[in-house]
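For this depiction, one protein chain was excluded, whereas all remaining protein chains were kept in their positions.
A and B label the chains in the order they appear, each numbered from 1.
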Amino acid sequence: MFNYLIRRLLLMLPTLIGVTAVVFFVMALSPGGIGASLLSTEGALRPEERKAMEAYYKARYGLDRPLPVQYAHWLNHVSPIGLKTAGEGFPSSWKVGFKYPDLGESYSSHRPVSQMIGEAVPITILLELLSLPLIYIIAIWTGIRSARSRGKVLDVGMGFVLLAMFSMPEIWIGMLFIGFLTNHMSYVHWFPSNGLHDVQSDSMLFLPSWSGGFQRGWLLDMAWHLCLPVICLSYGSFAFLSRLQRGALLEALNQDFVRTARAKGLSERVVIYRHAFRNSLMPLITVAARILPALISGAIVIETIFGVPGMGKLAIDSVFSRDRELLMGITLIASLLQLIGYLIGDVAYAVADPRVSYVD
Amino acid sequence: MENRFGFKDLVLAALVVLLIVVVCLGMYMIDRQQKILQTMQQDARVRTGLLRDMRNSLHEGIAFRDPAGSDSPTTQKTYPHGDPFGNLKAAERQPGFARGDWIIDNFGTKLAKVNYPIAGDLYAYWVESRILEGLIYRDPETLEYRPQLARDWQVSEDGMTYTFQLRKGVRFSDGSPFTADDVLFSYQLIMNPKINAPRLRAYLQKVKSVEKKGDDEVVFTMTTPYYESLDLCGTLSIVSKQFYSKFSDEEINTNPGLLMGTGPYRLPDPKSWRPGQRMEMVRNDLYWGEQPTFDRCIFLEVEDETAEETMFGNGEMDVYATPPAQYQRLLKDPNTSKHANHYEVESPMNGYAFVAWNEKRQGKGTLFTDARVRRAMTMLTDRNRICHDVFLDYAKPISGPFASSSPQADPNIKPLPYDVAAAKKLLGEAGFKDRDGSGVLKDASGKPFSFRLTYATGNATMERVILFMKDSYARAGVTMELDPVDWPNLQKKIDERDFDAITLAWGGALESDLYQEFDSSQIADQGDDFMSYANPKLDAAVETARKTVDVPKRMALWHEAHRILAEDQPYTFLFSRMSLRFMDKRIQNVKPSKVGLNYVYLYSMPNPWYVPLAMQKYKRP
Partner (left out) sequence: MSIEAARINDGAAGEGTGGSPGAPAPGPSGLGASGASARPGALLVSEALPASRSLFRQAYHDTLTRPSARIGLTWLFLLAFVAVFAPFLANSRPLLMKMAGRWSSPLLRGLTPADVLLLIATFTAIIVFALRLSIPRSIGFIAGVLTLAALPVLMLVKPPVNTVYSRYREQTALGKIQWSLLPPVPYSPTDRLRDQPDARLQPPGREHWVGTDTNGADVFSGLLHASRVALSIGFIATSISVVIGILVGGIMGYFVGMTDLLGMRFIEIFEAIPQLFLLISITAFMEHRDIYVMMAVIGATSWTGYARFLRAEFLTIRKLDYVQAAIAAGLPRRVILFRHMLANGLTPILVSTTFGVAGAILYESTLSFLGLGLVDEASWGSMLQQARASGSGFIWWIAFFPGLAIFLTVFSYNLIGESLRDALDPRLRKRD
């Protein structure tokens, strides 16, 4: 098992390099290049101003070097082992050694990329952590129901409805939510339409209070803003997990021990919930770690529609502003999270099910 | 089956996760409140410092100064160039005038940096204009220059030397005194090649040198006479040498929130603002002049239009700039008129939109090299209808690059009319006729008159205008294809002159210089004359005007340029838009002026708006 882990971790390296290389060269080979987008944020420039700015950016970001060199340079900055200036890292006096990874500086906002990602990732993870319980609770409940009334109307109907929910495009549902549920002018204004916090959130207390009328408080305000994005993020996953739960429960109900339990005279409820259900949870648990990275994709659209400042929105902004450093940083982190998610999923699977082992 | 992992455990696990999440959020919240506490403590410290200073000076005794010859900042009876706070003082005399309350505005986009002189975008200027000041500023009512940090100034006969006498007793918001050294430093900061301000640097190239004569007089010498020289030298933002010298060049370049000046407002902490934090400016207690009216100026970063409208409707925002359709809709909304006033402002600052016809592509002539074709295209564009349909009459067609209210515009020149017959006649003279009754104009060899219009994606309103143009050209037999590109690619196409026609908009200025866009020297080298328009008569008019310091002579030359451009139509000048705004009713004394409203965000000037005490909403200072 340990060998397997080491092997998987080492195998991540070429994958990450490949991923970042693909994104880097796609970006760099695009027409317009970096210079145009950097300059376009400054508005209309006179020619001599433009030239001066281009020269400045070239010198600062090394944009005039050949592309593979630029990529190698970035790779060197990002890796914890590599060429470094003497006096940094460990061992300090050597030119090569361990050092702090440096994700670079964003072109468009001149802030360190690590800082920007560090602000955005927790929000996306929060969104996903909140959607996971929702997905699981509904999926488990519907899965069990479907398995119990297998073949009947409830089963077929639920499968139908869940598949419909799976097919609903997030862009559509998000737009409809915003249009109908957050629209104080024409429809109802039950939810806020945008962002993560209210305008006055800085001056709010943390917990809700009832002095001088109901005040939401910072925590509830955040929860209120998160309602719609979380719902939009999770509804698509019900179908898959529900089906999984249903299949697993049916599997478990086919086992001998269930037949024994029934023969012993236990009630159906006990048979299902105490015996079969617990054994059917295994695949769901192991799949959990793999759903998280998959939700990152979903988060891109949801965060853009609802204006939530998470990783997805940051990614979109960086793509549209051709911010190379930021985009590379996000690609790296997103891929890393995805790979780690897969790894945890596989390891959890092996740990949970003693019949499966990765020792060749 | 020893694995007794059941439903209970799942619920427990979920609760644990939830608890952890809540605790993390709680810690985050406490952290933020700590930060607020810290700023408050720092504020308190500064104030105690001030009180101590005051107490000390009281102990030393106050010398009464003679008001007549006084050099204390505001009690000067002699105003050689007008009272710097004339508008504000007039507002003070109005009944109900009070200081206090906050004004909440919206950038509509995320602000990346405000550090002077690095930050170059419009919204950063809105912030900088309240925190930094120049030596002079331009009064929005009379368009005359008023003293700001300078008391008085002289212009030499040849327009090459500008001397400013500086005010005494002015302090920066951190307490350091203002002297001529700061003016010199402000100039040197921009000219330092290591500082990432190439645009300002290029702008200031015309200044040969800045010298000080004693502690309160500076002299600017120009390289050539230029009509905007007084503006150039006088509106240079002044920063503190003492403060900025503490930072290295790199820090000045990279710290996005480094901003400190003499202005009526200041940042709570002049170096620690970060993007993502709300932009809040507080009153500068050390301000040398009349205290500003609002306690705080807040700028939100709400990008979503629906959210903006909702927040304004809820009263969470005080100033709301709207597009035409929304403006009209809100005008009819009873809820809005209950709590907001509306303003429609024409201003030379709004600039204009245009279509540029490329006259030379890859060394060869194009469809538009012939001026008759360009005039015909203008006559085929029904600008009145565009302004009516798309902008609901909140835009006006223009006849040239100047706003109709600008003194640069020749009032006798009217926009070319929408006249399909006359246009077809002109096109016929140029060789394009409907030769086969198909309704499509073709040249002698049978090739149809067709071109591609390049434009930037992302602007739905301009797309409507462009689609309208496409359909009306189609009626006349001219085929226009669309070529939408995003900004970086658009810039590339402009640089390479790789387009048939392109539609863009220029921002405006109080007095616009036509040199960049129309002078033939700007064709080469990726200059802004990207349609390769060259007319020696225009060159002569523009170049002479730039050198002419005498105003009436210069205006005559601009009129001449206007006539030439109206004749040649290198652009089809489309329209100039009005800015439409709603402002909360409690804000008083908002009036129109020659440049828009009586307070313009872009320039550093006193703000005469106020909220009477009874209507004030935000009581915290």
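General remarks:
The working rule: a contact is a pair of C-beta atoms (placed from the backbone, for glycine too) under 8 Å apart; a residue touches a chain by one contact, two chains touch by 3 or more.
Quick caveat: nothing in here was measured; it's all calculated off a predicted structure.
For the options A:Pro133, A:Gly236 or A:Gly329, the residue in contact with the chain missing from this view is A:Gly236. Residue A:Leu163 is the one among A:Leu163, A:Leu207 or A:Ala223 that touches the chain not shown.
Across the interface with the omitted chain, chain B contributes residues 305-306, 322-323, 325-326, 329, 389, 438-440, 448, 450, 457-458, 460, 463-464, 467-468, 471-472, 474-475, 477-479, 484-486, 489. Residues touching the missing chain, restricted to chain A, are 8, 11, 14-16, 18-19, 22-23, 26-27, 29-31, 135, 159-160, 163-164, 166-173, 175-176, 178-180, 183, 185-187, 233-234, 236-237, 239-240, 243-244, 247-248, 251, 254, 282-283, 286-287, 290-291, 293-298, 300-301, 304-305, 315-316, 319-320, 322, 327, 331, 334-335, 338-339, 342-343, 345-346, 349, 353, 355-356, 358, 360 (touch as defined at the top).
Criterion: only the chains that are shown with their structure count from here on.
The part of chain A that touches chain B in the complex is made up of residues 31-33, 36-37, 39-50, 52-53, 55-56, 60, 105, 108-111, 119, 126, 129-130, 133, 136, 140, 178, 182-185, 189, 192-195, 199-200, 202, 206, 218-219, 222, 257, 273-275, 277-279, 281, 285, 307, 309, 320, 322, 352. Per the touch definition, chain B reaches chain A in the complex via residues 1, 3-7, 10, 14, 17-18, 21-22, 25-26, 29-30, 32, 36, 104, 112-113, 118, 120-122, 196, 198-199, 201-203, 205, 253-254, 256, 274-276, 278, 300, 302-304, 306-307, 309-311, 313-314, 316-317, 333, 486-489, 491-492, 506-507, 516, 522, 525-528.
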